[in-house]
Structures are given as C-alpha cells and as structure tokens.
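Removed: one protein chain of the complex. Kept in place: all other protein chains.
And now, chain A:
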Amino acid sequence: MECIFTAREKIYAKKMSEDSTKDNTSHPNNKEGDEDVSELLKNEDDVTFESLGVTEVLCQTCAELGWKTPSKIQQEAIPVALKGNDVIGLAETGSGKTGAFCLPILQALLDKPQRLFALVLTPTRELAFQIEEQFKALGSAIGIKTSVVVGGVDMMGQAIILAKKPHVIVATPGRLVDHLEKTKGFTLRSLKYLVLDEADRILNMDFESELDKILKVIPRERNTFLFSATMTGKVKKLQRAALSKPVKCAVNSKYHTVDKLLQYFLFIPAKDKDCYLTAVINELAGNAMIVFCSTCANAQRTALMLRNLGISAVPLHGQMSQPKRLGALNKFKSATRSILVATDVASRGLDIPHVDVVINLDVPTRSKDYIHRVGRTARAGRFGKAITFVTQYDVELYQRIEELIGKKLPAYEMQHDEVKVLQERVCEAQRFARTEMKEQQNAKKEKRKGRDEISDSEETAAFGAKQSKLFVKHGKGKRRRKH
C-alpha cells in the first residue's frame, strides 16, 4: 500500500503544478483533464480491477463507467471480500466505498445467482437511492434487479416490488423492519450478503433496535461488510454482534481529508460574509459548488439572496419535504443549478461526482462535520477546493478543526477592495431575501393552521420566533452565530 500511496502523491504533485498553470476557473469536469490523470495513473500504477480479482464482465462495466483504477479502499477491501471474509472498512468519504462492496457482491451473485441476495442498510433515503444507482450501473451488464425500501413511499407499492424478489435491496432500517413485520411472504432467510453503510450514522440515528430486529431474522451464515467513517464505541459493539472474524481495511486510521483536496480558509469580518460569498462565487463561476450553512433558515435565506443576485442556487435542508429534497438534489446533480445551499443534511455520504468547490459559510460546530463536508468534493480521483469562512467569532472552532486534520491551511487569496464594490448590491439582495422569507413563513403558517389547529401552529410559532430573533438581532445584513 505504501508504494501506491507515494505514487499517488507524485501524481498529485504533478497535477498540482499543472493546475497552477491552468486557468483556475475552468471546469475540472471536462474530459481531457480526467483522461490526463488516468493516463498518469496507468503509467505509474499497475493495480487494476482485474488484478484485484474482479471478473471480466464487471471490469468491462467499470471501464464503461469510466472507472479506470480502483480507489484505495477498493484496492484494500475487494480482494479480502472476494475471498469471502467479513470486512470492516474505515474509509474517508468519497473514496469509492460503494464500489468496494458493490463489486464483490455482484461477483458472488454471478457465481451463484439467487434472488434476495444482498441487503444494504444506509441511514438516509438519499443515500439509499444513490447506492441503488451504483448497483444498477455496475450490474447493468448482468441484468441485476435492485429495489429501494425507504420511508415516505407507499407501503403497498414497495411490497409489490419486494414480492418480485430483487437481487439487491437497499434500505433504511426503519421501513425494512416495517416490511419484515407486516408484509406477508417477505423474508430475508436466504440472504447472503449484508452491508452496513455509514454504520456510525445508522447507530447515531437511533436505528439500533431496528438493526437488532433485522439481524435476528437474517441467517447467521452470511458475509457482512461494515463501513463507517469513524470507529465509535457503538460501532465496535455492532461489529462484535454482527461480524465474524472481520478483516479491517482502514485506509487512514486518523481523520484525514482526501489528498486531492485543496483547503483554504478566509478570515473576514462577520458582517461581510455575504459579500465575500458573492465574490467567491463570482470568482469561481462555472464550478459546481455546495455552500454549507449551520441552520435551515440560514440555508434558505442564503439561497434566496443568491437568487436575487442572479445566481442559480437551490436550497437543501431538513425543513423541506422529501420530494422537494430529492428534486433539489436532482436539479443540482443534473447541473441545471450549479450551487447547492445546504445544511449538514447533505454533509454525509452523498456522492455528487462533479462538485468542485465546497464553501463553509458557517464553520461547523462539530469538527468531524468538517471532514464530511469537505468530503463532498474531490471525490473519485477528482480535484476539489474547500474554502472555510472564518469570522472573528469562529477562531476557536477553526483551530479545533486544524488540530483534527493535523494541517495548517493556507489563506485564500482575495482582492479585498474588489469585494467592497459588491456591498451595495448584496445589501439589497439581503433585504429582498428577508422579505421573501417572511412571506413564505406566513404562507406556511396559514396553510398549517388550516390543516390541524393547535399542535402544528405552536411548532411553527416556535420556529418562526427563533428565526425572527435571528433577524432582529442581526439586522442590516449582518448575520452570524455565536457558538
């Protein structure tokens, strides 16, 4: 592994030098750039999917998908998994985890075709859909049937899909237990593979009891893959309960961000945050960006403000309904909107290959979240940029992050006087955004009041109060959060 690592570092350095000469704003998603990298990799590195033991059919599909070389976690996990061992994968996000368990499962399925073969458990609905897509893409050549079992969808329709006995089920634990209990004729007694993706998060989301129930009804003779970004105590407990003689595949035991990620910080006064955001977006125009905010309200407001400035931004946060969330994500994925303004809902697991820049508008309170946030970019061998806005109030938080990742980040270069020019227009946009927010809130309130009288309106009032406080306190475009 060591030699590969060094090889990669070399390429990284080469790419860096190329990058600096290139125009910074050019879209790194273009194919030529990609091929350059893979060419380089090929020369330096002779590890291929074939050499890992993946069969020809799947290798071909990988090639068609543009997967030229396996990522680090894939290199480690696939040979172990193909031998039939249980795997614990501790890997950084965006490192090709999904492929690491997809390929061994598909290969085992090819050897011994069987319905209801594998179950993948993930914490969120978005992730479930994403993993299913991966399975479908990789299994397209062998005619694999997959289905997603998540909440928020009609039970009967899902029961029908499950009755058709797909090969792979990707599910969130809650709804799967629902089906195991209520849907007659659906059992997982013949299951051969279980994957626990983002296990730490599954456990954090209080899916423990559901997980226990599922583990009880599936056979003991099975292969289990457990993937987690962190190795918490709970995960260790789960590992003891669910896995037998696992092989640990840790790419990095300490928290590390991906090598190809360029991280910067930008130290600015809190009142000029929006101005700088606009300036940065302007400067990096043409790239796909995710802007992370700490609250739903702030995400919504920022998205509205950017829209008022004529920048196509789309919000994604927990206050949105499931279809809207999916819709927003799809808009961003399909590149009809180039900027996603999100809360930490989107910080984990989501694989959107073309994210070029991550901007932390608010410094994350939990330092681990930083890793996840910046993990959205520089995925699958691409290059990415992360810029963290640090204000006078966030210095301590920021230092903690630097400690965690073990790096001192360089400052992001900006022409400060150019930013000032934008101030007037940004102020105006902020004002518009605020009024729009208020209108939306009022509309929501009335709609809810109409539906069910007391319980919900209280909730909204509480939410509204919280927000209005935020605005009263930081009027005139100043907006910050104390930690």
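Assume contacts are C-beta pairs under 8 Å (C-beta built on N, C-alpha and C of every residue); 3 or more make two chains touch, one makes a residue touch a chain; residues count from 1.
Criterion: contacts and distances are computed from a predicted model.
A chain of the complex is left out here; the name its UniProt entry carries, from "GINS subunit domain-containing protein", "Translation initiation factor eIF2B subunit beta", "U3 small nucleolar RNA-associated protein 25 homolog" or "Snf7-domain-containing protein", is "U3 small nucleolar RNA-associated protein 25 homolog". Of the options A:100, A:116 or A:340, the residue whose C-beta touches the omitted chain is A:116.
Touch with the chain omitted from the figure is made, among A:60, A:187 or A:415, by A:187. Chain A residues in contact with the hidden partner, per the touch definition given at the top, are 114-116, 155-157, 159-160, 162-165, 182-187, 189-190, 219.
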